[in-house]
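Structure provided below as structure tokens; questions to follow.
The complex appears here minus one protein chain, its other protein chains still in place.
Going by the order they are written in, the chains are A, B and C; count residues from 1 in each one.
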Amino acid sequence: MAEKTIATFEVRRLEILDEEGNADKALMPSLTGDDIRGIYEKMLLSRAFDERALRLQREGRLGTYASIRGQEAAQAASAFAAEKSDWIFPSFRETGVQITVGYPIFMLFQYWSGDERGMKCPDDLSVFPICISVSTHLPHAVGAAIAMKLKKQKKAAIVYFGDGATSKGDFHEAFNMAGVFKAPVVFICQNNQWAISVPLSRQTAARTLAQKALAYGFPGIQVDGNDVFAVYRAASEALHKARDGEGPSFIECQTYRISDHTTADDSSRYRPAREVEYWRAKDPIKRLKTYMEKEGLLTEDYQRQLEEKNESALDEAFRKMEEIGPPPPSEMFARTFKEPTRREDIEMRSFVDGGG
Amino acid sequence: MAEKTIATFEVRRLEILDEEGNADKALMPSLTGDDIRGIYEKMLLSRAFDERALRLQREGRLGTYASIRGQEAAQAASAFAAEKSDWIFPSFRETGVQITVGYPIFMLFQYWSGDERGMKCPDDLSVFPICISVSTHLPHAVGAAIAMKLKKQKKAAIVYFGDGATSKGDFHEAFNMAGVFKAPVVFICQNNQWAISVPLSRQTAARTLAQKALAYGFPGIQVDGNDVFAVYRAASEALHKARDGEGPSFIECQTYRISDHTTADDSSRYRPAREVEYWRAKDPIKRLKTYMEKEGLLTEDYQRQLEEKNESALDEAFRKMEEIGPPPPSEMFARTFKEPTRREDIEMRSFVDGGG
Amino acid sequence: MAVVNMVQALNMALRQEMEKDPSVLVLGEDVGVNGGVFRVTEGLLERFGGERVMDTPLSECGIVGAAIGMAAFGFLPVAEIQFMGFIYGAFDQLASHASRLRARSRGRFSCPLVIRTPYGAGIKAIELHSESTEALFAHIPGLKVVVPSGPASAKGLLTSAIRDPDPVLFLEPARLYRMIKEEVPEGPYTIPIGRARMARKGRGLTIISWGSMLQKTMKAAEGFDADVIDLQSLSPWDEEAVMASVKKTGRAVIVQEAPRTCGFASEIAACLAEEAIAYLRAPVMRVAAYDVVMPLARLEDFYMPGIGTIRKTIEEALKY
Partner (left out) sequence: MAVVNMVQALNMALRQEMEKDPSVLVLGEDVGVNGGVFRVTEGLLERFGGERVMDTPLSECGIVGAAIGMAAFGFLPVAEIQFMGFIYGAFDQLASHASRLRARSRGRFSCPLVIRTPYGAGIKAIELHSESTEALFAHIPGLKVVVPSGPASAKGLLTSAIRDPDPVLFLEPARLYRMIKEEVPEGPYTIPIGRARMARKGRGLTIISWGSMLQKTMKAAEGFDADVIDLQSLSPWDEEAVMASVKKTGRAVIVQEAPRTCGFASEIAACLAEEAIAYLRAPVMRVAAYDVVMPLARLEDFYMPGIGTIRKTIEEALKY
């Protein structure tokens, strides 16, 4: 008879690269100079895409777009840790992930211009289509991971979502199923502190998001999400564990959404400029760049070449999208079912006869 | 730069009354002899109801019924801790709660015989109708609790559910909202180890259910659910905290469903008799009875009188239900909306003209 | 009278009902500080404070579920679901609880709650932001479904919905939020739920529509001698008004934005086939979207029923 402690838990936070570009050698993941350059290049391209997309949207040449500015480290470094054979399940704010794994950029332009053909993932990649309904794609990643396990493949599923997503039932049911089935899945939350205008403090009363994993019996860790090395290390360890049959993991990347929620939002209505400035100073790209400069991994030349390459890649991708042109209306009648039903046939004919 | 611990948590378990009927004096809640007799009487009546309901169902005089055998302490002691002004949100396996707060027994018979009039809670009680869809009533308790807080009333909501319920999204969204709004709600899980044929180990990979509260930033505790004093103490403390503006709590009562899931189930298909025997030995009523005998709170006379009183109360309640008779078909047309719609009027008339 | 758009009209209704009755609450994602992503709740937080205007977590089930608890406890919550495409997380709460609390408790508890949500295509939004799935909710006994088609009906219907003793799903056509301006009475007023509005009078044909399609329907009806009925409520709906008109004109065209199969137009057509067949001089024709997964923005104009299609269907009906 007693009041006794039957379980204790702790939540850890991983930081490797500080704001001055110094890395903690003891914790540094094994990344070659080329690897680091590789991540850096993807981050830079992601940001360039982001800036371009915002500009195109303002010019009326792209639809509503969700900026990833500030989240490039969390996205590029985690995606870099994935193998080509892993499956990726993005939300709507994962352009950096898509770019890092090589999703064709002209298709991203297509998608954000409102052309579904942009979501037809190339055959050599395993990137699920963007999920718009917050957190509802988490169960898919768990299902795919269970499937991988059943097939005894050394693969993992990686699923991305925001802090707001942690409040939804789908998050819970997916995490719980992952725990029960020991599914090889890595849950990556980009805690960018805001869900549109709702701050984290309104999203949860928990001190960290990482501790939410405790409810499901698997590990959760918080990392500095603007620190490529911490993100890479946590993601890479989690992926290895998953592939090795050690079950799911949860990684909370503490980062920040520098831009508005989307191009349809005006964040000055609800958050102080001071806060944005505070986080701007933590810029993940600047931080990695300083490190690389110190380590001799980056020259001005290289930087300039990269920037030029990115701009022309974006020019070309956008041109390609424009050349392909808008989707033909017949696209609407394809792919609801594998074989069109009789009703679809009738409707397609009536459309051809002059619908709209 | 470091890998550092940013939060630590512990989960505690409370036990006061052991299987030999000895209570830990240091932890004993302040209950008078009359209080203890009060709880005991409700437990006994609950069990008597349960046995009667099972018998009536076998005889074809009652519909499908969910037995509470083994869970009487978790139910009666927690409900005994509630004030009349608190609101109670039961699932389908809370007959002991309903009986403890004085829900009319003939109405329980009505309900389990398939007559909705049994769910019309008397005006002087605040017991929500039974919720059949697992875990979907948790958000209602949270909403009611937020409402109490807005009205600045010193009240709490208490919501009951099973271990299976902890896997549903509604559980998660309700817990999360309760945390964010610091709602005066007490969540009571009757972890009876099974969700029909699914054992706890298939329900979650977490070591305890109590630790699930950590995800929401409020306290969770595990109690021996067959121990009236531990349950009472935890519930009473949580209710006081809630009423005092200190927010929600979660109590996991570790108990066991001795009977089949419902009268439609055959639990011998999926669980070993040995396990049931093991838990039978922990019977919550027997345990309290031994304690009361030791403390001089229970005589053979008192016990016999109680049993007789219960039997005649049940006889009378069932007779009353039979006297009232089945609901008239017109009940079907009442209460979909406050005022029947024109369509309902038409349908009611067509029914009177000979429907069915 | 003020000339306002639908967003302003809805805001007026909320503000006036909140002034009038302290039990009216607003809750949802981004409804407070941000004033709602469409600004329908703008200024309410400043005016009524955080206890009556609650920014919630991203939690559709939690929002509607908690609103049910509040409604049962004596409040009149107006919950916002940010887009209709995200209401499915709350479907169970609506279908199994909000709509049944009165019946289940035999009237001891009730659920006077309003769920507001923008719906419909035409705003070039991203996926899942443009569907019209009103028919799903009209099939749930115990739930009312109301759809305004302009600022004046929006204000009057929302006021009625808030005062209604039962749960009301209130669908706001996003495309029309700022498109139409009209004169709207300054003070509070109600429009009865369950009653249609005769938007135009004619003799040769009855055209029935609601919400987002009404404005297109009115345009399409120009030059035809037609009754145009704005249903306003789908559950309950005004069968009497529709029957009376169709019995008079002998022809019916129903215009919905949703895919054809099992849309609300089917219910109207079924009732006509059951009760007005002797009066029908032409087939009952439905104008609807195709039975396909709705395309993204670049194809939405091809997907949505257009004025041309409505006109052609009217002409077709008049051939009989």
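As a working rule, a residue touches a chain if its C-beta (ideal position, glycine included) is under 8 Å from a C-beta of that chain, and two chains touch if they have at least 3 such contacts.
Every value quoted in this text rests on a predicted model; they were computed, and no experiment measured them.
One chain is not displayed; in the complete assembly it touches the shown chains A, B, C. From the options C:M54, C:A71, C:A103 or C:I310, the residue with contact to the chain not on display is C:A103. The residue from A:L54, A:M119 or A:V276 that touches the chain not shown here is A:M119. Of the options B:S85, B:S197, B:T299 or B:S312, the residue whose C-beta touches the omitted chain is B:S197.
Across the entire complex, the residue among C:T117, C:S235, C:T249 or C:T309 in touch with the chain not shown is C:S235. Among C:F75, C:F264 or C:F302, only C:F264 touches the chain that is left out of the view.
Mapped onto chain A, the interface with the missing chain covers residues 87, 116-117, 119-121, 123, 128-129, 133, 136-148, 150-151, 157, 169-170, 173-174, 176-177, 180-181, 334-338, 341-343.
Where chain B meets the missing chain, the touching residues are 63-64, 92, 111, 113-116, 130, 132-136, 164-165, 167-170, 195-198, 202-204, 264-265, 269-270, 326-327, 329, 331-333, 335-336, 341, 343-344, 347-348, 351, 354-356.
Touch with the hidden chain on the side of chain C covers residues 85, 88-89, 91-92, 95-96, 99-100, 103-104, 127-128, 133, 135-136, 138-139, 141-142, 235, 258-259, 261-270, 272-275, 277-278, 280, 282-286, 291-294.
Basically, only the chains that are shown with their structure count from here on.
Chain geometry summary: the mean Cα position of chain A and that of chain B are 43 Å apart. Computed centre separation for the pair chain B/chain C is 39 angstrom, with centres defined by C-alpha atoms. The centroid of the Cα atoms in chain A and the matching centroid in chain C are 36 Å apart. Along chain B, residues 169-170, 173, 176, 180 each make contact with two or more other chains. In chain C, the residues touching two or more other chains are 56-57, 59, 61-62, 89.
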